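Below, a portion of the complex is reproduced, with chain positions unchanged.
We just call them A and B in the order they show up, numbering each chain from 1.
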Amino acid sequence: MPALEIITIILFAVFAVYDYGKSHRVTGHSHELFQDVHVMIFIGFGFLMTFLKRYGFSSVGINLLLAAFGLQWGLLTQGIWHLDDGKIKVSIFKIINADFSTATVLISFGAVLGKTSPVQLLIMTILEITIFSINEHLVATVLEANDVGASMIIHAYGAYFGLAVARVLYRPGLRNGHENDGSVYHSDLFAMIGTVFLWMFWPSFNSAIADPGFTQLTAVINTYLSLAACVLSAYAISSLVEHKGKLDMVHIQNATLAGGVAVGTCADMNIGPFGAMLIGLVAGIISTLGFKYLTPILASNLGIQDTCGVHNLHGMPGILGGLAGIVAVALGKKEGGNAAMQAAALASSLGFALVGGAITGLIMKLPFWGQPPDQNCFDDSIYWEVPEEEEENEESLAHGDHSKNKAEV
Amino acid sequence: MPALEIITIILFAVFAVYDYGKSHRVTGHSHELFQDVHVMIFIGFGFLMTFLKRYGFSSVGINLLLAAFGLQWGLLTQGIWHLDDGKIKVSIFKIINADFSTATVLISFGAVLGKTSPVQLLIMTILEITIFSINEHLVATVLEANDVGASMIIHAYGAYFGLAVARVLYRPGLRNGHENDGSVYHSDLFAMIGTVFLWMFWPSFNSAIADPGFTQLTAVINTYLSLAACVLSAYAISSLVEHKGKLDMVHIQNATLAGGVAVGTCADMNIGPFGAMLIGLVAGIISTLGFKYLTPILASNLGIQDTCGVHNLHGMPGILGGLAGIVAVALGKKEGGNAAMQAAALASSLGFALVGGAITGLIMKLPFWGQPPDQNCFDDSIYWEVPEEEEENEESLAHGDHSKNKAEV
């Protein structure tokens, strides 16, 4: 980790300068959109994964570690494609894109949550962001496809990359579940902090790199309405498929967000408010059904143990977003769009994800990265000093050796 | 719920288009104010109500459901008054107002929290927002009254609407309390997330639809100062009225916000920094005293069981705000203001609230909406799959059937 950061700093010393040419973008809207996206990356993804009863430290803590490293790495790997006098010119636009690149890793993290070591995850971060930068360059610059909210290049890519890694790291020993692979009451509430912050700031995410003016307005409104419709369908389907019409927190924490994913590609297109709502409605349905019926099948039949169900939140809705983009462009909803290029962009994102994820998984599987044994999965105490459990429940008299006597010897 | 969303989408298909004429408002300040208000609606109200020990899923989850539906409904019912070529032109300004309309429902939700089913609450959402749109049109367009921060049309309206509903749904069986109608240590901390986000972003709420420039600056500063003064008086009174000078978390979670409510009508008026602080000071006092002395009387003598004490946070401070607005306008603090119209606006808001709430309550009382029996009040497990309780407290070995084995069969 220290070596990694030192290499990164050296690369920054060689390549990175401030972008004085775009300074007008700092004041006002771009800075605000950056901060909103930042909240989604660090609070949104971080707390969304705290639903596990004994893995909250890792969820929010390793999320911070991966994102903090990933944004530096993303600045470099994305910048390399756009050198200007041999330099990467750092602007607000560039740091928004750096935050975006980390989102792919945090999505994949969800698929392998609880079953990988920090070192494995840092390796995944390096490889996934590097491959993302290649695919992103291909989609945006070569194919000139539209993906303003990144349904394809972030969500579908991140999900299938993570699922490919999960497949390679399949653990037969967890076939029958694990006692810590579940939530408690308060861990579900912590996760809702992540859910709601993701939900609220998604209009900023989908409009952050849109052209200012009409286009950006469209992206905000489409995302707002898609998410609102998605909440209704997620609640409806959850209560339809659950025992006695009850709601399942897993669905609410996740499927309510699928509308933001699925409307991403089309967000800045002239699909009309009701078009956005239809996309959100469908996304909420397939996401909830995926959690209920597909995730168990993936685990038992295909050996894909998807801890957070990223296939349902990012994978299928991401593909839905890509398909909606193809249709919308074919219907002329985006000036200058080309449906074949949209389809190529989707295929490229999925291809890079599956191949890249499989290769990355094989590298992560090498036996010297400290992968936890089955019985220590989903448990913070393998990587963290965790406070004594009983102190929560009784007026403890003795001081456990893990408690923090910071001010005293 | 699915039918409701499908009808809503059809209405959007017929009526809603993007507002290309106001696109300049998307970049910059309006979008930011929208996001701040969004945080208040979804995190603020959602977490504020998680103080109940076993009702956190419903608080934050049903809050999300009602707000997500309510903003769609609010866009329609408010838009109907301002059709342009037969269309509702969706802009940032319109979605801020849609968020506002949901706030009325979330306030009323606080009065009946724990005692109503999601279906009852969706019915309340439809009716309350519809009636809100009528009153809002009357106050803003017909009476041309000032209510920039909506002390009258949101806070007083939402509170008395909810109290009228609560009166109609009076439960004699809860006269002596309910074991789950209380907090635990961590649920009070979750609630503070809601409190503090509401407190922080209130300057954005009260200035979101103010005229840009001087007026908006005034609204920000008045709200900032009123809230700051209110915190001091809420703490002072709480410690004066409680046993041994201790503070009561209920007062801190709620009464500290009364200054934001009460300064709403006057927020953009030239009342001076100290005028704003006086309003905040008084609001903190009456709100805290209301929690301590009035709420028990309302419950025992008038049959109004106000779970969150919305009468103290939104009701009385809302009326105070309306009265302060009458005085301020009479004193010439707002160019073009008319004190009689301000008084009419307050009366109209209270009238629509009480009559609308009573009728809505009667409809909600019909026996086929799944209202929970007394013993299941304040308990998530009637509507949610809730994780096994003992898993929180011991190293449980067995997997309860509610735990989330998402990746395994």
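Methods note: contacts are C-beta pairs under 8 Å (C-beta built on N, C-alpha and C of every residue); 3 or more make two chains touch, one makes a residue touch a chain.
What you are looking at is a predicted structure, and each value in this text was computed from that prediction instead of being measured.
S.K.: Of the identical chains, 2 are shown. What's the total across the complete complex as given in this file?
M.R.: The complete complex, not just the displayed part, contains 3 copies.
Here is the rule we go by: only the chains that are shown with their structure count from here on.
S.K.: Taking the mean of the CA coordinates per chain, how far is subunit A from subunit B in Å?
M.R.: Centres of subunit A and subunit B (C-alpha means) sit 32 Å apart.
S.K.: Under the touch definition given earlier, write down the residues of subunit A that touch subunit B in their complex.
M.R.: Within the complex, subunit A touches subunit B at residues 28-29, 32, 36, 51, 53, 174-179, 181-186, 188-189, 192-193, 196-197, 199-201, 203-204, 212-214, 216-218, 220-221, 224-225, 227-229, 231-233, 235-236, 239, 242-243, 246-250, 252, 256, 270, 272-274, 277-278, 281, 291, 295-296, 298-300, 305-309, 389, 392-393.
S.K.: Tell me, which parts of subunit B touch subunit A in their complex?
M.R.: Residues in contact with subunit A: 1-2, 4-6, 8-10, 12-13, 16-20, 23-24, 26-29, 31-32, 34-35, 38-39, 42-43, 46-47, 50, 54, 56-57, 60-61, 64-65, 68-69, 71-72, 90-92, 95, 118, 186, 190, 193, 383-387, 389, 391-393, 395-400, 403-409.
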